[in-house]
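The complex appears here minus one protein chain, its other protein chains still in place.
Chain lettering (A and B) follows the sequence in which the chains are written, and residue indices restart at 1 in each chain.
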Amino acid sequence: MPHRTVGSAIHLSGQLPYRDGELLGQGVVGRDVELEAAQELARHAALNALAAAVQAVGDLDRVRIVQMLVFVASTPDFGEQSQVANAASELLIEVLGENGRHARTAIGVAGLPLNSPVEIQIICTAV
Amino acid sequence: MPHRTVGSAIHLSGQLPYRDGELLGQGVVGRDVELEAAQELARHAALNALAAAVQAVGDLDRVRIVQMLVFVASTPDFGEQSQVANAASELLIEVLGENGRHARTAIGVAGLPLNSPVEIQIICTAV
Partner (left out) sequence: MPHRTVGSAIHLSGQLPYRDGELLGQGVVGRDVELEAAQELARHAALNALAAAVQAVGDLDRVRIVQMLVFVASTPDFGEQSQVANAASELLIEVLGENGRHARTAIGVAGLPLNSPVEIQIICTAV
């Protein structure tokens, strides 16, 4: 299911960079995927998380992001997970303003479902 | 400690596929461990999380799962983390019905404690 609520916290399921039912990229960042492509994928995953948040909250104007975990499939020597995550953070702040600001953790993982280069997990709330 | 509560959210510690004090498998999925074996391990880790949830809530009938993070130790080219996680999700829904449904994120990680192929982290609540 796309989300589940406890108290005022809304937990969204992990989001991949899908558009129109198609995964927009595959592979490992630092090996198959360049930084800029990964940032674009992070933006798409964040957009999907935002859509799930709107569905959960009912109204874009009432969505407030609390926490974002950004998983980047990457090689052991790729250290730019924060730059990938920045693209997602900036999109959320662009769309939601102050309500888009969030605590964040970015990590590099061995791999992701369907060999997606990026996955984003968000906790949000309604204001 | 096995769990900690904030508001109505109960955070359980990450659970490995132990049974009777013995880790049921070791290694990396896609290299040492097959998909079906990983699914079986995911079910066991979910059972242990469920046991921790019952201990926290006091009664199986009152456990509601909110969020599950499924970590699969896997190779960069293994993309079936969702299938591994499905085994855990299905077990929770089998046991708890609607209360077992949850937001979920599945990721592939480099490795896990004691070289376990699977680890599961759950947030639950009492209904």
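By definition in this document, contacts are C-beta pairs under 8 Å (C-beta built on N, C-alpha and C of every residue); 3 or more make two chains touch, one makes a residue touch a chain.
These numbers were taken from a predicted model, which means no experiment stands behind them.
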{"item": "Hidden-chain contact residue, picked from the options A:Glu22, A:Asp59 or A:Asp77", "value": "A:Asp77"}
{"item": "Omitted-chain contact residue, chosen from A:Gly7, A:Gly58 or A:Gly97", "value": "A:Gly7"}
{"item": "Missing-partner contacts on chain A, residue numbers", "value": "7-9, 65-67, 69, 73-82, 101-110, 123, 125"}
{"item": "Interface residues of chain B (partner: the chain not displayed)", "value": "1-7, 9, 11-14, 26, 28, 31, 69, 71, 73, 75-76, 109-116, 119, 121"}
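Here is the rule we use: only the chains that are shown with their structure count from here on.
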{"item": "Centroid spacing, where centroids are CA-atom means, of chain A and chain B in whole angstrom", "value": "22"}
